[in-house]
Each structure stands twice: as structure tokens, then as C-alpha cells.
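If you scroll down you'll find the structure; I have some questions about it.
Up next is subunit A:
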Amino acid sequence: MSEILIKNGFVFDPLNNINGEKMDIAIKSGKIVEKVSSKAKVIDASHMIVMPGGVDIHSHIAGSKVNSGRVLRPEDHVKDYEVKTKVTRSGVGYSVPSTFTTGYRYAKMGYTTVFEPATPPLKTRHTHEELRDTPIIDKGCFPLLGNNWFIMEYLKEGKLEECAAYVSWLLNAVKGYAIKIVNPGGTEAWGWGKGISHLDEEVPYFNVTPREIVRWLCKINNILNLPHPIHIHTNNLGKPGNYVTTIETMDAVKDLSKNGKVSIHITHVQFNGFAGTSWLNLASGAPEIANYINKNTHVEIDIGQVIFSDTTTMTADGPFQYILYLLSREKWVNADVEAETGAGIVPFRYKKSNYVNAIQWGIGLELALLIKDPWKVHMTTDHPNGGPFTHYPKVIAWLMSKKARERIINKINKNAKRRLDLPGIDREYTPYEIAIITRAATAKSLGLKNKGHLGTGADADIAIYDLDYEKLNPSEDYKLIKKAFKQAAYTIKNGEIVAKNGEIVASPKGKIYWVNSKVSDDIQKVMLENLKTKFEEYYTVKMENYIINESYLHDSFMLNVQSEV
Partner candidate 1 sequence: MEKTIYNVVCTVCGCCCDDLEVKVKDGKIIDVKNACAVSLSKFQNYSNEERIVKPMIKENGEFKEYSFDEAIEKASKILAEAEYPLIYGLSLTSTEAVGKAVELAEVLGGVIDNTTSVCHGPSLIGVHDIGVVTCTLGEVKNRADLIIYWASNPVFSHPRHLARYTVFSKGKFRKERKERKLVVVDVRKTATAKLADMFIQVAPNQDYELLSALRMAVKGEEIYLDEVAGVPTSKIEELADLMISCEFGILFFGLGLTMSLGKSRNIDAALSLVRDLNERTKFLIMPMRGHYNVTGANEVIAWQTGYPFAVDFTQGYPRYNPGETTTIEILTRGECDAALIIGSDPAAHFPVSAVKHLMKIPVITVDPHKNATTLISTIVIPTAITGIESGGTIYRMDGVPLECKKLVEPPLGVKSDEEILTEILTNVKKFKE
Partner candidate 2 sequence: MKFKLVTGRSLQQGAGKEAGKLSKEYFNNVAVCEFDPDDMETLNISPGENVVVKTKFGEVVLKAVKSMQAPHKGIIFIPYGPWANLVTDPETHGSGMPNFKGIEAEVLPAKEEKILTLKEVLEKISGGK
């Protein structure tokens, strides 16, 4: 493999405490090395910023829900398409891009790893087929377990170890990466058209509460030593006043933090950070949530920032999407999945003039600006729910420059402007902090040892942005920042230059990451014995056909994890 030497760039590598030093980065055979021979290809990165490749912790890019979103919106695709080139396949955008376009557009922005955060285990074979057709980036997916019938029944019967063995078997069976929980118990109630409104309400027929489900899966996450904490979309999403549920959910697992590690990742908190009691007096719950997170060590979040644009909302939270349909009377897709979960899709347009949308826009930024420790914050738009991932450069500019925020603040709904604290917040993110919330913290949280940093031995996934750190005055030059992050000067994946100034020059296949969780043989044998009969009763497929073997992933990366059980 070829050698590359990136010279004189301003390097930002928070995991190795490098904050803008001018230094060289050497690459050989896809890895970062100490030094390279004189034959190495040289990239002159002077006057440019060098960062690890972007790592996106939460972006709906693949699977049955995303594909239903694609089929729902031909009018979204017709206005944003990519013509084929010598190197790239053609495709469409805008809010639900086709798989090839997804890979290329992330690579152009310097992103090299993306995780699909919601896959129904029964349909994960579909998710993997789409991930296989998503070029360049490394990727993985989080199976949805928060409404799983077996888990709720193990919980009711108090069989923690057997349930841990089941979760371990399931992650293996579908080649998933982490435990995802969406509206725990609520989506199961939606199986009957009903809902759950607070943490201690019982799920019909299963008689367990969301609080119990969250604690149960948090314990199992610890028992199995999974690399990423439980990734949870809390109850009451999109309901005024729901920030209380969000804080209660965080607090519910405060005592379960294993040797000081984070025990819960709350996703797209903007949608779960609503204060007020109705749409009319909706307010931001970000200050309270930030306050709680600043005082505790067991919680981390991703923000789910809103972009003022038309997009397509899609979540496994069937009941919430129905509410959004009733509000908007837009087209509506609902797709419940037997014994596991659900999904809902509704096209949506966020407008500056709309009071609620403007408050939502403010909540996302307030969260990022009020939470002091950037290692607890991950930048997402919950693509495409808050807005397409192609708008990340805007969010970066808003976080780095108060002036960039003000340009928007002066255009949003006046009442919303008055109610938000955002206009009064002066904090501006530094490039170092941006590197944390878009790659370093994310790689760490996902337990990806070789990602998100530029230390020797790391994968040579690198992004070079045309920003002269010495001359840069972020609060003024927000336009420059936006332009630079929109099209990386160079994106390097696995030691190969894949994109240059917004053009894809190579299209290698990325790897699919999954966790190979191991439990002791006897506990697994007991679990499988009991599971077999019930499996055939609850599902319409045979257990053997539920299991996906590793070869199916084509290019897979197995992360071995040993459990306590």
C-alpha cells in the first residue's frame, strides 16, 4: 500500500491532546505510522487544518425504514440528483439519499465512519444489504430492543442472566453493534394503537414499565461489557414538557454506571428537550438538561439539531410519527414489526417563521453550548429527522460563531427569539472542541480504538480542511468555516485519498462493524432451549432464517467482547 506524508498541517487530535500544533502525519499501509520513506506521496497541508476522519454516531442511512422513506418521496429526489462519473455511481438526494450518494456525500465532508442507529432485528438483513451498497465509509447498526417481547418477558420473570445470554445471542445473530431503545414500551403499546405517557406506566399485557426496561437493558449492557452504552430515544418524544421525562430517564440509571463509565447515551435530545405545556407556550428545556449533565458523569447525548429546510422525519417511534401526521396532515408511513418494534415516517418542513420550529432550532444549539464538557456532546441532526446530514457545516458554523447564530436568530419567529436563552449565550466552539463532538468523543463512545484519532496504529482515516488556523477568526469567518467543512480539501480513508475538494477520486468499500458478544456455553444452552419454542410462536420465520452469517456482510470487522456471565 502506498505511503503518504501530510506536511505542516495544523493538527487537531483531541484523543492525543493535540490542539492545533503544526506537525506532519505519516501513513503507511492504511495505518498512521511514525515516519515514512522519501518515496511517500506528499500532501502539503500548510495553512490547512488536519483532523481524524469524521465519525457520525447517529444517522438513518440504511434499512427498511430508510428505504420506505425513499419510496415515499420521489418529489424529494427529483430536485437533487448526482450524475454517474468514471469513479462514482449515480444517485439521488436530498433528505433520503440513495446508498451510493450517501457514501460519497459523507466522504466529501471528511466523514469516514457512520452508524445506522435503528434496525429491527427481524429486518437487519435488509440493513446490511444497504450498508454493503454504501461506499467508502465504515459503518454498523444498532438493533432495536426497547420493545422486544422476549426481553420484556425475561424482565417480568426476573431472569437477568438468561436475558443477557439472549441479548448476546441476538447481537451475534443479526451482526449488530449496540443496544438501541426507542420509546421503551410505547412502541409495543402502539401495536394496539395506544401509547405510554410516563416512565412508570405499565405496558399492556407485559406489565413492565419503561423505567424497568431501561434499567434492565442498562444492567445487561454492563454484564455483556458492550463497547457503547445503551443508546436511548426516550418516551414522550415531541411532546411539550418532555424534558422532565428525559431527566428522569437519565436519573433512572445513575446508580448503574460501571466503574465511572457512561451508562446511558440519550439520542437527539433536542426532540426530547421541550419545556412548556402546549405548542403555544413551548419553551427550551435545554438549560435544565444541561445543568443535570454538567452535574453528573454517567450521561452523554447527541443533540439532533434542526435545520430550516424541508426534510423527512423517520423514527422507530410509531406513536410519535402518528401525532406528527395529525399535526401536519402530510403523507404518513407506519410499519410495525412483529415482537420487536415499529417505525413511522412523515415528511416535514422546518420554518424560521414557525414558533415551534424556531424553539426547536434553539434547543439543539443551547444543549451544545450549555453542556460544558464537549466529550459528553455529539453533533447530529438525527439525519434526516432534524435535517439532512449535508447541512453539518452549518451547525459547525453556528457553534463556532455567535455572529453566524445571530444572522439566523434575527430571522426566526420573534416570540421564539424572546423565549430562548440562545441570543444571550456567547460561547464559541474552538476547532479542538468541534473535533471532539464530530469524531474524537464519538469514536471513544463507540469503543472504536482505531478511529477518531491520529496516534500511531490508528486507521489512516483523515480529513484535511482548507482553513488557515493561524489567521482564522472563527466568530467572523463563519462563511469560510462553512465552506471548508462542506468540501474537505482531502479525505483519506484507510490510507487512500478518496475525495479532493468535493470530488470523489476513489470509491473503496468500507467495513461493517459488529460486536461478537460471548457468554458461557451453559447459560447460552439453557437460554436457547427455552427460546426455541416461543420463537416459533411469536415470529412467522424460523430461527435458522433469522440468523445472518458473517460472510453476508462481505467486508466485516468483528469486535470481540467477553461478558461477565
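By our rule, a residue touches a chain if its C-beta (ideal position, glycine included) is under 8 Å from a C-beta of that chain, and two chains touch if they have at least 3 such contacts; residues count from 1.
Basis for inclusion: all candidates are chains of the complex that A comes from, given by their letters.
Quick caveat: nothing in here was measured; it's all calculated off a predicted structure.
K.L.:
Looking at 1 or 2, only one should touch subunit A in the complex. Which number is that?
P.N.:
In this complex, the candidate that touches subunit A is number 1.
K.L.:
Considering the complex alone, what residue numbers of subunit A touch candidate 1?
P.N.:
62, 64, 66-68, 70-75, 77-78, 81-84, 89-92, 96-100, 122-123, 125-126, 129-130, 133, 149, 191-193, 205, 322, 325, 331-339, 342, 345-346, 537-542, 544-545, 548, 552
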